[in-house]
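A protein chain is absent from this complex, but the other protein chains hold their places.
Order of writing sets the chain letters: A and B. Residues in each chain are counted from 1.
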Amino acid sequence: MGKARKPIQIVILFLIVLLGGYAIGSSVFGGDGKPKEGSRAPSFELLGLDGQTHTLKQYKGKAVVLNFWGSWCSPCVQEMPALQAQWEKWRDQGVVVVGVNVGEDQMTVENFVKMVGINFPVVMDTGRDAVRSYGISPMPTTFFINSKGKVDSIHIGQLDLSTLDAQIGKLVSR
Amino acid sequence: MSLLDFSSDVFIAAFFLYSGAFMLFTIAIMGRKWSGRDPKAHTARWGKVAFTVSSVGLLCHIAYFVTRWMGSGHIPVSNMYEFMTFLSMMVMVAFTVIFAIYRKIILGVFAVPISIIVMAYAAVFPQEVQPLIPSLQSIYLNIHVTLAATGESFFAVGFAAGLMYLLRTVKFDSVEKVDRKQQRLVEFTLFSIIVIIGFLGSVFAFRGAGYETVFVRQNVTIDSPGQENSTIEKVSYKMPPIVAPYHSEIESFQSFLGMKAPLFEAPAWMNGVNAGRKFNTVIWSLISGLLLYGVIRLIARKPLGKAIHPVMDGIDEGDLDEIAYRAIAIGFPIFTLGALIFAMIWAQVAWGRFWGWDPKEVWALITWLFYSAYLHLRLARGWQGRKSAWLAVLGFLVVMFTLVGVNLVIAGLHSYAGTD
Partner (left out) sequence: MMGHAPFIANTKCECGHQNPVGTVLCEACGKPIGEEFDSSENLEMRYDGVARRSQRVNPGVIDLIWNFFSSVKIAIYLIVLTLLGSMLGTVFPQESTFLNIDASTYYKEQYGAAGQIYYTLGFSHTYESWWFVSLLVMIGASLVICSLDRVLPLYKALTRQKIRKHRQFLTRQKVVLIANIEEDPEVWVTRLLQPLKKKGYRVKVDGGALLAEKHRFSRWGPYVIHIGLIIFLLAVLARGLPGLNMDQHLAFPQGEITRIPDTTYYLKNEKFKVEFYTEEEMPEEFRGKKVLPKLYQTSAVLYQCTADCIDPSKEPQLSEVAAHDIQVNSPLEYKGLKAYQFDYDLTPVLRSVQPELINSANGESYGKFMLEMKNPERSFQVGPYTLTLKEKYLDFGLNEEGQPVSKSPYPNAPAFLFLIKGPDLPSAGQQYFYFPKQVDKAQFQQASINDKLGGQDRFLELDVANMSDVDFAESTAYLNIRVDRAMPFVWLGAGIVMLGLVLGFYWQHRRIWLIVSNGELTLGGHTNKNWFGFRREIVSILERVDMAVDEKSLDNGGGLA
């Protein structure tokens, strides 16, 4: 390989840097593949309480407040009025609140929705697909997704009216 | 007589035959200088007898292995006792192979006792045949464990040859700084071996005397608000407690030489009652090792290294260097296959991941890296002779930590974990 020596050296060193960089990068920053602030919100396709299939795509151009909840989780129950209030306040400004019920059946969800009196769209994640793709562990967890489909912020735990208001305000102003 | 009874009988026979062979090998070497003898003829004749005895011992050992396999229905490498007996058998196999190549009688003086010590260590553990738990029911138990032990046995022979090289070449009469350092290091190595013998001695002495003292400790943990959980841990000491477990109470105490209570308590960072017991065992091993060492020093009236050094007279140091290297070079591929590749294959089949950074896995990797470094240093950097011999000695320390230390100090997924 005599004369081709330098180029070959460069190519090999380049490959090492490339693969090595990938290896170090993926082990240090790669993490677990869960969405973080600033990353693209994973798409989902879930059956809504209205009998329709809902996707993230259909809310394109709107700011989405994606709330993961269960009827048996008491902080989830307690934050429902705040979510409902904010839904009513912001729905005309291109904000949509979507409740994702985690793993419960239709009857439970219907009764619950009736009981707490909410009317924003509720979808049912019976197979826990969205739970997986959003990397949810404790509930409630709320994702604030901007109109471009990027995760703006993530809130774990119960939301109160004022933080919710501030968060949505921030989401809309961007 | 059942197969298993026969099995344990031939095992004991093997133990005594090895001990006999060790003495014969020693006579073959030491007796050279006896008056009125032709040194060469003496060594050759006694060496032949010694090798025959050790080979008969190995046959008995193999008979133990085969009959225990037949009697229990599974390969006897499934717990610490069985593994150690197997390892000692493979040390003898490795010795026989290397002996067949190099015909060095002196090797018997150093390799055979390793096997004897490992056999005695095996006897520390419970000897019953245990049925296999589901995770061990696999053909890979046979392949992985046997190959790994075989590779490690060659490392053991490499260790013996390395130590012999050092005893042969270190200048024990010199007072120069470099030589003094070497003398001290060799002495420390020999002392460590004596501590192990001291450990075995105290285990069997107190076991023979039927000693037992029991400690209890109450652990209160608060797991959920207001929920107090208290568990009682009990630990039975088989050696007189010089040190008691941290925050424990005596349940029953058998006095020893007028000692009616533990002398002190283990420090707080030694979590768990078993840590205290292990610490106590270490202290006893050191005490009996020191006693034994003191007695030998009194008899020899000089450092052990210096005392053994003349035994090595006339042995070609180049041969010792090569034996150490050769044993490791034979063992390395076997170790790689058994302890890493088949370990990965088994882990893939049983747990679905071929590598999980489990402590046992990591230490197998550390052993492998160590011997890789040894080979690179030797082949490409020209580390031969003394440096290489020290690495062979140190390497076996790494092997023993992987086999024993990881189980004692670090617990993991591996099924040998949690033994004594």
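The rule is short, and it goes like this: a residue touches a chain if its C-beta (ideal position, glycine included) is under 8 Å from a C-beta of that chain, and two chains touch if they have at least 3 such contacts.
Predicted model, so just to flag it, every value in this text is computed and none were measured.
K.L.:
Where the complex has a chain not shown, which of B:49, B:66 or B:341 is the residue touching it?
P.N.:
Result: among the candidates, B:341 touches the missing chain.
K.L.:
Have a look at A:39, A:53, A:119 or A:163 and name the one touching the chain we're not showing.
P.N.:
A:53
K.L.:
Tell me which of B:56, B:117, B:350 or B:404 is the one touching the absent chain.
P.N.:
B:350
K.L.:
Which residues does subunit B use to touch the chain missing from this display?
P.N.:
The list for subunit B reads 101-102, 126, 128-131, 133-135, 137-138, 140, 269, 271, 316, 318-319, 321-322, 325-326, 329-330, 332-333, 336-337, 340-341, 344-345, 348-354, 356-357, 359, 362-363, 365-366, 369-370, 372-373, 376-382, 384, 406, 410.
K.L.:
Footprint of the hidden chain on subunit A, which residues?
P.N.:
On the subunit A side, contact with the omitted chain comes from 1, 5-6, 9-10, 12-13, 16, 19-20, 22-24, 26-28, 30, 45-47, 51-53, 70-72, 74, 77, 102-108, 111, 126-129, 132.
By definition in this document, only the chains that are shown with their structure count from here on.
K.L.:
At what distance in angstrom does the C-alpha mean of subunit B lie from that of subunit A?
P.N.:
Centres of subunit A and subunit B (C-alpha means) sit 56 Å apart.
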